[in-house]
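The other protein chains are all here in position, but one chain of the complex has been omitted.
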Amino acid sequence: MAKEEKRRPFGMAQVIYTLLIISIVIPLLNPVGLPIGISQTTKDVYNYIENTLPAGSPVLIDLYYEMAARAELEPQAAAVVKHLFEKNCKLVFVSTITYGPIVFELLKSTAPDLFEGKQYGTDYVFLGYIAGNEPAVASLAQSIRGTIAVDNYGTPIANLTMMANIDKAEDFKLVFIVSSGTDTFGWYVRQWYTTHNVPLLFGALSVIGPSIKPYVDAKQAIGMLTGQRSAAEYETLVGRKGLGLASMDAQSFAHALILVFIIIGNILFLATRSKPKPKEVKKK
Amino acid sequence: MIELIGGWLAAVIIVWIYSFVYKDNLLYRLAEHLFVGTAAGYSIALSLDSLNRTAFGQMAKGMEYWHLIIPIILGLTFFFKYSKKYYWIARYGVGVNVAVGAALALRTAPMANIIRQINAAILPLWVADDPLKTFNNWLMVLITLGGLTYFIFTFFPKTEGKAGPVGIVYKALVTIGIYGMMVGFGYLFANTIMTRVGFLIGIILQYLQPRFEATLVAIILAIIAIAFAVMKKK
Amino acid sequence: MDFGKYKTWIALVIFILLLILAAVSYQWELKVIFSGRYVPFVLLLVLSFAGYYFISRATEGKPIPVRKIAAFDAIEEGIARAVEMGRTVHFTLGYGPISTVNAPQYLAGLGVLSHVAKLCAKYGAQLVSTLGVPELIAAEEEIIRDAYYSGGKPELYNVTYNVRYLTDQQFAYASAVQATIQRENAGANIVVGPFWAESLIFMEAGAAIDSFQVAGTARETQIPFFVLAADYAFIGEEIFAAGAMASGDVETLASIRGQDIGKLVSWILIVVGLILLPIGVKLAEYLVK
Partner (left out) sequence: MSVVVRRNLPQIIVALIIVLMVLFYFFYINADVSKTFTTADKALSDWAIVITAIAAIVGGIDILRYHVNQIRKREMRQIIFSCIVIVMEIIMVLLACYALSSGIAITTQPNFAWLYTYLYAPADAAMYSILVFYIASASYRTFRARNPPAILLLIVAIIVMLGNTSLGAMIWEGFLPLRDWIYNVPNTAAFRPITMGIGFGLIMLGLRLIVGKETTWMGRRE
């Protein structure tokens, strides 16, 4: 067995990590404000909420993302919530994953301006965490009062004024699913759209977007926001500078660095592959 | 005051977890185990919260919810998994849970995952005054059919040697399927970078930058721990 | 038990009766079945019966052929190359509890391991199999022992060397596997199972020592990394077909065949829909009747 220990020099990977951190910290400290266009997919979502969604309509929002995903999904949620509140929609927040209560409190603390002038119980409610995954989503679709007795803060559902005529899927005009997972979207497509025909809006991580695009293309959802890029675009459309826009410069610098790594790595690879590897021949 | 301590704790924990990429060290292990313990406790707490608001809360509302006694008993059967003799009792609780989940998905999948996708794949292959639309539709149909052909494992024509016309069409479709999927995975790869870089940016903006002094202290301690780990290794 | 033969007939009778019920209800608006749910109901019936037919026929031992899977055939090339250079072969199927939705991917990994172990016996290669799934330790030991003994290389089987349970914590597992790959100087690195962020650490470790890498997972988000980092990559569901074929798990192959029927039916429906469209017949409207 080849004895010489072929250890990669200690510094190589660690140098790359440090370069990555630098490429992100510098633009964060002094933002350059590089221009970003608005893609059609985001405009379609904006136009649906602006023109098709009637004012004051009840909207369910499922916060299904863990804390790491806040960077991509919190700005999306904040921008859309701002837009919905401007049309004074009645927002019913819920979470079918344990992180829900954390990210809801963090959303309220990082974007307090959204909830100014909005009354808990008449403009928005938070139903809290409901275990069960797809069965929980199915039960909620049939009846909220039949599934849980109190909201996240212990208030009976009947005492929440806005919930008077909101109980089952048909009472909602839109369901906004903000999830860092993949299955959540499938649950709502099967239990809310297929079974009760309620329009869905997806808020997904960039990495998840491509694999749930078939649902959007088959009109099972009215549209989708994909990661920090869509968040930045939506923030521009609703005029609220948030984490999405603040991250775009750093994203560009980091992407440039990784692009350089990929290109150099592959050039070296093609160079070595064209001439035979002397090391290989010697060892045998 | 509480927020200050909290801010420091958050920044220190994050730096020590990141120190793992440089070298596995004691401070990383400390941060990781603090995380594992809190996470386990949190999931139990939230399960109690959910139980309180769904099972007990509903049963307090009236007799028509008393059927929820049954799932509580079924859930308690999970505890039998620890016993050598009565481990099989847990199968009743697990079984009901698995069955309900499977049934909800299996009965709606034909429409949601299959028929709606078939309908979306049936596109006009000739759009009179729109050559781009025609090209797009041809591309979508070919890649979808190619992908479907690629994922059929136990029905396939003879392709080695002298492949008949069916073999040639099959090979063409499979190739289109492969390269179509490579476009999809290329998009997925680029978006993975967007997401993962976004996570790091979010952490720097929300936790490390506001508590810059704590971050510096944590970095220094991490460097010491890494040096200690490297020396111990020699 | 000849009762088995009747079971398929009974299933066929139930299947036909339900089809007739659906047709009658649809024709005379009897409302037996929800409107808009006829076609899914029929599709579910067809797939269930096809799956049931193949599963019950599977036990009669009729082999189910599986198409050529490039990544699966490349494993032999990788192991032969590793032995030629006097290097070991490394395999891993991931970490984590088995009782989750990812259980089928762990079992596919076990299937590929049985193939790898048989090839290691054939070429006389030293196999190092790392894992982070406590429930599968016994199964791995059994697979590797059987492979080496039936391959006539009992001296190569040493349980503490061949099977290494590291830990079920994600990153501790990843760094332990990285150290193992580099310390054992693995000439071939085969990685098949459910993977998350840690998969890149395995790929980097293998690439750093120019080992021949074959990787596969059904978790889509990891597939691009495997395509770019490994010499050959399984794509999505391929690991299930490869695992079942390698371990001779006829029942899984039968249910894969049932799913293939579904894909064939969809394929035909799309093509029929495409043909009918220009002559003014919208198949899509009939499917949601």
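Every chain is named by a letter (A, B and C) in the order it is written, and numbering of its residues begins at 1.
The rule we apply is simple: a residue touches a chain if its C-beta (ideal position, glycine included) is under 8 Å from a C-beta of that chain, and two chains touch if they have at least 3 such contacts.
Small disclaimer: the values here were computed from a predicted structure and weren't measured.
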Visible chains in contact with the missing one: A, B, C
Contact residue for the chain not shown (choose from A:52, A:88, A:119 or A:143): A:143
Interface residues of chain B (partner: the chain not displayed): 2, 5-7, 9-11, 13-14, 17-18, 20-21, 29-52, 54-55, 58, 67-68, 70-72, 74-76, 78-79, 81-82, 87-88, 90-110, 112-114, 117-118, 120-121, 136, 139-144, 147-148, 150-151, 177-187, 189-194, 196-197, 199-200, 202-203, 207
In chain A, positions touching the absent partner: 12-13, 16-17, 19-20, 34-37, 39-41, 66-70, 98-99, 101-102, 105-106, 128-133, 135-136, 138-139, 142-143, 146-147, 152-154, 186, 195, 206, 209-215, 217, 229, 248-249, 251-252, 255-259, 261-262, 264-266, 269
Chain C, residues in touch with the chain not shown (by the definition above): 31-34, 37, 40-41, 44, 47-48, 51-52, 55, 98-99, 103, 107, 135, 170-171, 197, 200-201, 203-204, 207-208, 220, 224-225, 227-229, 231, 236-237, 251, 255, 258-259, 262-263, 266
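What we mean here is this: only the chains that are shown with their structure count from here on.
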Between chain A and chain B, centroid-to-centroid distance (C-alpha), Å: 13
Distance between chain centroids, defined by C-alpha means - chain B, chain C (Å): 19
Contacts with 2+ other chains: residues of chain C: 220-221
Sequence positions of chain B contacting 2 or more other chains: 108, 111, 117, 119, 188, 192
Contacting residues of chain A [partner chain C, same complex]: 1-2, 6-8, 13, 182, 207-208, 211, 280, 283-284
Chain A residues within the chain B interface of the complex: 13-14, 17, 20-21, 24-25, 28, 68-72, 74, 98, 101, 110, 128-131, 133-135, 138, 146-150, 152, 186, 189-191, 193-195, 205-207, 209-211, 214, 217-220, 226-229, 243, 246-247, 250-251, 254-255, 258
Touch list for chain B against partner chain A, complex: 21-22, 42-43, 46-47, 49-51, 53-54, 57-58, 60-61, 100-101, 104-105, 108-109, 111-113, 116-117, 119-120, 184, 187-188, 191-206, 209
